[in-house]
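Structure first, then comments.
All protein chains but one are shown at their positions in the complex.
As written, the chain order gives the labels A, B and C, with residue 1 at the start of each chain.
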Amino acid sequence: MSSSRKIRVGVAGLGRIGSLHAENIAGRIPFAELASVVDADASRAEEYGNRYGVPWGVSTDDILSDQSIDAIVIATPTPDHPRTVLAAAAAGKAVFCEKPLGLDEAETVSIIEEVESLGGFLQVGLHRRFDPDAARVKSLIAENTLGEVYSFQTSLRDMYPQPMEYIRQSGSFFVDVSIHDLDVARWLIGEITEVSVFGSSVSDPEYEKLGTVDHAVIVVRFENGALGVLDNSRIAGYGYESSTEIVGSLAAARIDASPRSNVSVLADASSCSDHVIDFVERFHDAYRNEIVEFVRSIREGLPPQVTGSDALAAFVLGTACDRAFTTGKTVQLNHELTSGGVRYSIVNP
Amino acid sequence: MSSSRKIRVGVAGLGRIGSLHAENIAGRIPFAELASVVDADASRAEEYGNRYGVPWGVSTDDILSDQSIDAIVIATPTPDHPRTVLAAAAAGKAVFCEKPLGLDEAETVSIIEEVESLGGFLQVGLHRRFDPDAARVKSLIAENTLGEVYSFQTSLRDMYPQPMEYIRQSGSFFVDVSIHDLDVARWLIGEITEVSVFGSSVSDPEYEKLGTVDHAVIVVRFENGALGVLDNSRIAGYGYESSTEIVGSLAAARIDASPRSNVSVLADASSCSDHVIDFVERFHDAYRNEIVEFVRSIREGLPPQVTGSDALAAFVLGTACDRAFTTGKTVQLNHELTSGGVRYSIVNP
Amino acid sequence: MSSSRKIRVGVAGLGRIGSLHAENIAGRIPFAELASVVDADASRAEEYGNRYGVPWGVSTDDILSDQSIDAIVIATPTPDHPRTVLAAAAAGKAVFCEKPLGLDEAETVSIIEEVESLGGFLQVGLHRRFDPDAARVKSLIAENTLGEVYSFQTSLRDMYPQPMEYIRQSGSFFVDVSIHDLDVARWLIGEITEVSVFGSSVSDPEYEKLGTVDHAVIVVRFENGALGVLDNSRIAGYGYESSTEIVGSLAAARIDASPRSNVSVLADASSCSDHVIDFVERFHDAYRNEIVEFVRSIREGLPPQVTGSDALAAFVLGTACDRAFTTGKTVQLNHELTSGGVRYSIVNP
Partner (left out) sequence: MSSSRKIRVGVAGLGRIGSLHAENIAGRIPFAELASVVDADASRAEEYGNRYGVPWGVSTDDILSDQSIDAIVIATPTPDHPRTVLAAAAAGKAVFCEKPLGLDEAETVSIIEEVESLGGFLQVGLHRRFDPDAARVKSLIAENTLGEVYSFQTSLRDMYPQPMEYIRQSGSFFVDVSIHDLDVARWLIGEITEVSVFGSSVSDPEYEKLGTVDHAVIVVRFENGALGVLDNSRIAGYGYESSTEIVGSLAAARIDASPRSNVSVLADASSCSDHVIDFVERFHDAYRNEIVEFVRSIREGLPPQVTGSDALAAFVLGTACDRAFTTGKTVQLNHELTSGGVRYSIVNP
């Protein structure tokens, strides 16, 4: 491949994240070229195809059968992930798939193994690792600026609640929402040996009726014995928040809440600055960077920076939180290093 | 009493906190006058007596028998508290006593009841309520700026660890260290219905050998169902921290980590500002304000702003944390409103 | 033109700014396509041509004679600007040219008029207007959030000094460095009626020997009577700074110094955060956005957002500062609205 050749990428699924990926690939990713878009909704596919001047369709097969396309971004509904990932790998496309890979652990394991046996390239959409702030903290840890980790805290809070209709149909709060924090926790600090979970429904009794929560506190223990606290809210109201703190024996590091700009407005003896309002704004760079790195890995023949094994680990940790919440008991976890990466298993209860 | 008359205050116990109280009363508390100082260590008592030009002695009785003295600040070792509080109340002195009042719940209850039957004035040293930042948050809540509380978080972290010698002799981590956060939690948010506790010993295995911890995470549930997280560290290293966050349905409020000044120093493309290093620096105003209000309450014939009942509640909550930590189980709490204030009791286990 | 067609852009001049433009156009500008690169240094041109898979050459004519190319970005040395702008306009290319357009006022006027008579499209590289922070402040003013402007302050400071070799050959400090602040001042606040200038050479006596300065303070008066202060430094040392403050009758707005991330590191009772180190880092988005808007204006048939007239105004203001510095006297300025935009002239001395 010429060193300057662009990777041609098709995007399958043009929902909120899929359309963001399409927009990025069309004009913000070096050495990438948007090649095709598909969505089950033909008018949506047509709209995006016209906007970016690329072929469009309603079937992912359009992408898979196009020999000129190098890679696919899969942002279709979750139930569709397993089939599409496998078909794409079989068609020789490099695959980027939004999390989760599968609906349960067994299915996820089977996808990972099949892609591996096909020698396929699979990167999973754990975008938080590509946030520049997270990357900065990761390097502070790698350089041992922080020393041994004493404690970890992270907050993930939506400003506005999802419609109750969505809550009703969505799966586990912990697999759906907390999974990104669990992934970041193990990526930054290390493997997790137990989780305890507390939930509350304070904004609307409907959450409790549905067996879910609007707020959760997850206490984890890391392999070195240190404790971590992850708090999640579906309805923080004041703004979107994703902040993190790590205290170590040598120093502490904080990822502060994200301002929207460097502008402050002062009036009435008060100084105010705007904050981000949702994950798209907060993680704008992260969503772009994960595709930049996806394309770079393909071009340079490197392994994916986030593997199926990482997605599986986060999934099992989310499942463990689910169980801890349901039983009201601390859930212990084992992990072992396999050829494909770390493999978690729930010990009890 | 002339409206301008000063309250004459004796200070018993000239350790770190007692000597701070003496210094404040000698020159920083309006309408107060340091009248006498006593400490078991005669040379220390003499040093302070000479410094401020007041009589000194080794026995608290010197204060209690002096008819010209209106009030006493008790900062002697804890085992001495019950006897001294009761003797002072019996001698007709207004009493300010550092926490805890007694060594166990029964003794504390008995002190409170006896002082009450004597018609005495007793304020307990829960200084955190007098921190201007905490007071500001309290008024934000009172004015309903925050709306219904959705979550609460507070961190209390020492920069430097206590000597292991001290750890060995000190009592429960939770009754000793966490008690102030537990008090602030119920003062700001409301009564607590359960506590769960997680501890770790990551800085030194000696903590674990002594059956204690260097880090703790306390998850509480408030009466309205909201969760709170209190994290404590004996050895944060980076600085002293006492910060708090409350998220409500209308707004959130944060007490940020305390800068030492408004000065920042910029060099090498980095901007740095100094933080406080210990509780004396962080709560300098709070320690002064609690005595300002002690004196004001006496002068104006008002009831104490922090009662024995508050001290008892914090003590029982600390004890509940102790039990939750030891058993590894969530501890439920009941509370009822008595004539003397809120009365907590442990339900299980 | 199909609504999705990409604008094909050639870049002439691959120095620091030119190569940044080439990199952006190659992979970060929606609906843009890098079509060709040229530089007087053939090896540099070849390197970039190969990197992005586009034709390369040593002559701007390669771009101008290519009928498939829509637009040109001119980042060649300043003496080359007039000839290239005119040739490009004559060749029917949309033109983006780095400032300054010409070496003196008369030449600049003549370029503007000739491009206008050709019906050409000319945008000048006053990138600061495309900084998201500046845009936010501009909209605060447009919405009258600030009320009538009472005062304006802006600081522009390099972290590292340029080599003395460069200083020796560069032109006026004010036309070279201050021109961006002068442009932002009139864009945000309004036209300027007088300038007074103070300079100092404190880091190295060589500056004074060369008749120039390492620090300058420019005091301007705006049409409404309000004062503005612009301070510039060639050698701030602590970091790169571009910050601004506007105080108005209703509110004030500040563009604070730019942090590099949302990460702070705490150690030794000090909290530190990294700042940007140079204009490329500080204005990364601004440099991208000005080309995004260049491309958008061409695609949508809109006039350029920054005109030759704007470049001329900034140039005359810089010249006025030069004269104020040399004479030690306040320089008065007139301005009138012409068909081509605002036209400044120096009144005295």
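Assume a contact is a pair of C-beta atoms (placed from the backbone, for glycine too) under 8 Å apart; a residue touches a chain by one contact, two chains touch by 3 or more.
Since the model is a prediction, treat every value here as computed from it, not as a measurement.
Touch with the chain omitted from the figure is made, among B:Ala253, B:Ala286, B:Val316 or B:Leu333, by B:Ala253. Interface residues of subunit A with the unshown chain, by the touch rule above, are 159, 237-240, 257, 259-260, 266-277.
Residues of subunit B in touch with the missing chain: 2-6, 23, 26-32, 50-54, 132-133, 136-137, 140, 145, 250-259, 261-267. Hidden from this view is one chain, which touches subunit C at 147-151, 153, 157, 196, 198-203, 214-215, 217, 219, 221, 224-227, 229, 231, 233, 235-238, 247-252, 328, 330.
Here, only the chains that are shown with their structure count from here on.
Under the contact definition, subunit B and subunit C share the contacting chains A.
Over half of the residue numbers at the interface between copies subunit A and subunit B are found on both sides, making the touching surfaces mostly the same.
If you average the Cα atoms of subunit B and of subunit C, the two centres end up 58 Å apart. Put simply, the C-alpha centre of subunit A and that of subunit C have 38 angstrom between them. Each chain gets a centre from the mean of its Cα atoms; for subunit A and subunit B, those two points are 43 Å apart. Among all residues of subunit B, those that touch two or more other chains are 237-238.
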